[in-house]
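The complex appears here minus one protein chain, its other protein chains still in place.
Going by the order they are written in, the chains are A and B; count residues from 1 in each one.
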Amino acid sequence: MKILVTAKRVEDPESKIKVKPDGSDIVKEGLKYKINPFDEIGVEEGLRLAAKHTGEVVVVSIGGKEVQEQLRHALAMGANRAVWVNHTGPLDQLGIAGLLQKVAEKEKPDIVILGKQSIDDDQNQVGQYLAEFLGWGQATFASKVESLESEQEKSKSPAVVLTADKKSVQVVREVDNGLATVEVQLPAVVTTDLRLNQPRYASLPGIMKAKSKPIEELTPAALGVDVAPKIQVLKLASPPARKAGIKVPDVATLVEKLHNEAKVV
Amino acid sequence: MEFQLTESQRALQDAARKYAREVVRPKAAHYDETSEFPRDLLSAAFELGLLNMAIPSEYGGVGLSHLEQVIVCEELAWGCAGVATSIIANDLANLPIILHGTDDQKKRLLSPFGEKLKFSSFCLTEPGAGSDVAAMSTTARLEGDEYVLNGNKCFITNGGYADQFTVFATLDKGRKHKGITCFVVEGRPQGLTTGKHENKMGQRASNTTTVTFDEVRVPVANRIGEEGEGFKVAMATLDNSRPLTASLSVGIARAALEHSLDYSGQRHTFGKPIREHQGVQFMLADMAMNTHAARLLTWESAWVLDEGQRNTLQSSYAKCFAADMAMKVATDAVQVYGGYGYMKEYPVEKLMRDAKLIQVYEGTSQVQRLVIAKELFR
């Protein structure tokens, strides 16, 4: 089984994001960068599938040479090799999906696993665009019935389940009011939700081994994709601040305030 | 000269930081309080390769450079210095084999550590021989193709859980340090006993016991180096390990600094956060400055080793400066916290207790100064 996973470079989710005074961008000085947490869940699922079904995990990222750091992270987790689409400058979801389509057509994976969204743009689009571009089935927001503290999780077995005929996968999806299970023919696109798995840590030996794993370089031009953005980001702004609240000393005061001041009970 | 970490050094740092933040920190107060052996944390450390950083990859370890090891160690100590000490105890005990063992010894005695979770203890210190290594009274005598060990070792890290012991003993007390020889005892043979876990002031997560040898037999094949080379082996090991101990101090100091920065922003006196008072600012600035200075000394002392040069001077600079610095920074952190800093509900008094040990073990700050002076007079 061949699995293609993604590793977008994003701002560390722990970091404080501030907007530049002119609204042109966020303040990038001093920010740390990480693999998109949803993508990391995708890498983990890919590794579990590959371990169970004897497969190969190929990781792809798009960006300047700094994205090699995220590729190395996925390689340190255990991915076999990496594809780096070298592109600097703005890129929207249409462009990203277009590039991934070409990489998928070249690599011919059985499954592409992506994060359901990246924590910078929060668009939640690329997996769906990609599935449509490729003409494949999609299972977005992949999750599982068991919790992240369950025995199933501790056993490190994949939550994406290959059917007996090996031609489809069953995926549990996190949707409104519950969990929906779908069966998708391979090749398929899967996007990950938070509770699909707990990604492994990159181990020290993994990091050392990753240094010698191959990273293939491609470009949008070589892939024949026009990546001119169709989404213009005109201006960024900080959300309106809430006015400072108060601390109340006891429950009686709280009830009084909720009743007379806020008038909500 | 290059002052930036490489991508893979940053990756190692991130991996260790994640382990320290997500695995160690949540349990640090618990193991400090109970002084129980943190087997779960060490088991997780083993899975990540942290227990065998120094073992070369051809013998099943990770084979990190010295610089990489100190980068990782700072993170571990930031999580909990006691846990970090227990983690690097394996490397300390295995260093004599790494540095002076034969290929056969490395295969036999190092490789198993990469395969499953095992602990090894470095047995040098004795009740009557700490800084004065040559006063050692544990003896070894040759009987056929075995040596027989007798004597007592104390303050042995992971002693209660060790599966292997690297032991220094003298073949002839009269020969002083020229009689000292290094042996590896596998498993827990008859005659080897360990005492109760010591009730320590700090670094309480790290297991510390006495180890007693009563007619313990060791095959000649487990002698590391030649007879009488033990002192040289021990000193080379400590040259290698001082940068690591220094990095533990840097980790403790960084934790103390970060806690102080946070707290001084939250705590108000006279209508403003205390960090807007100059008196507190001076303390914070000194803490930050000294932590960074110690880090650079530590990195340099490790880098010199990686260059294949003797680092006795630099590693003593690093260990001595970093240990004294961490003690001061942690004490100042308690000061920044005021009365709360003295309470166990807050994290800084632990750092102060943890830091104290580093001024004491693996060569006291006074011994480091002696070494420095001796190097200056060379």
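Here is the rule we go by: a residue touches a chain if its C-beta (ideal position, glycine included) is under 8 Å from a C-beta of that chain, and two chains touch if they have at least 3 such contacts.
Here is the rule we use: contacts and distances are computed from a predicted model.
Visitor: Which of the following is the UniProt-recorded protein name of the chain this complex doesn't show: "Electron transfer flavoprotein subunit alpha", "ABC transporter ATP-binding protein", "Thioredoxin domain-containing protein" or "Peptide/nickel transport system permease protein"?
Guide: Record says "Electron transfer flavoprotein subunit alpha".
Visitor: Going by the stated contact criterion, tell me the shown chains that border the hidden chain.
Guide: Among the chains that are shown, those touched by the missing chain are A.
Visitor: Identify the residue among A:L47, A:M77 or A:A97 that touches the chain left out of the display.
Guide: Touching the chain that is not displayed is residue A:A97.
Visitor: If you put the missing chain back, which residues of subunit A would it touch?
Guide: Within subunit A, the residues touching the omitted chain are 11, 13, 16-17, 19, 26, 92-94, 97, 117, 119-129, 131-133, 136-141, 143, 145-150, 170, 173-185, 188, 193-195, 230-239, 242, 245-248, 250-252, 254-255, 257-259, 262, 264-265.
Simple rule for what comes next: only the chains that are shown with their structure count from here on.
Visitor: Would you kindly tell me how far, in whole Å, the mean C-alpha position of subunit B lies from that of subunit A?
Guide: 39
Visitor: Can you tell me which positions in subunit B touch subunit A when the two form their complex?
Guide: Residue positions touching the partner: 7-8, 10-12, 14-15, 18-19, 47-50, 53, 57, 62-64, 72.
Visitor: Given the complex with subunit B, which residues does subunit A contribute to the contact?
Guide: That would be residues 68-69, 72-73, 76, 201-208, 210-211 of subunit A.
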